[in-house]
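Pasting a structure below so you can have a look.
All protein chains but one are shown at their positions in the complex.
Let's turn to subunit A:
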Amino acid sequence: MSEAAVADTRRLNAKPQDLTDAYGPPSNFLEIDIFNPQTVGMGRARYTSYELRMRTNLPIFKLKESCVRRRYSDFEWLKNELERDSKIVVPPLPGKALKRQLPFRGDEGIFEESFIEERRQGLEQFINKIAGHPLAQNERCLHMFLQEETIDRNYVPGKLFLS
């Protein structure tokens, strides 16, 4: 190799990009919105559920659009499943707010509007973080949580491998 006084810093040759790739929709589209909180039930059985809408073009998800209703304890279930079965560090959920569930409060406790909004935001952050993780996407529990109407707590945990 001949000695050069000044190094050659010209760019390496690159394949020109296909314009449909450059301007088309990206292959990483994944959006999950949590909205429309609704409090149902009476007394002890009272709880708030949230609508969870998912839109994606990732091939690993069976449905490109899905809409389900979930409550806080469903999120807790998902977190536990992932912590047990996958190697990922699961992000934190918004707080359990046990203090808010004590009696003799001046406000609505866990059904207070501002608290519900705070919780909604935290859950939205949580699920978007998880759903985009390549390892979490392999877990059956995540797919069931996002795209099936009800969560079957007696399901068989496991990985999901596309054939």
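Details
Convention: contacts are C-beta pairs under 8 Å (C-beta built on N, C-alpha and C of every residue); 3 or more make two chains touch, one makes a residue touch a chain; residues count from 1.
To be clear about the criterion, contacts and distances are computed from a predicted model.
Per the UniProt record, the absent chain's protein name among "proteasome endopeptidase complex", "VPS26, retromer complex component B", "Cell cycle control protein" or "RNA 3-terminal phosphate cyclase-like protein" is "VPS26, retromer complex component B".
Across A:14, A:45, A:98 or A:156, the residue that sits in touch with the chain not pictured is A:14.
In the full complex, subunit A touches the omitted chain through residues 1, 3, 5, 7-12, 14-15, 17-18, 21-22, 24, 26-28, 30, 58-60, 128-129, 132-134, 137, 162.
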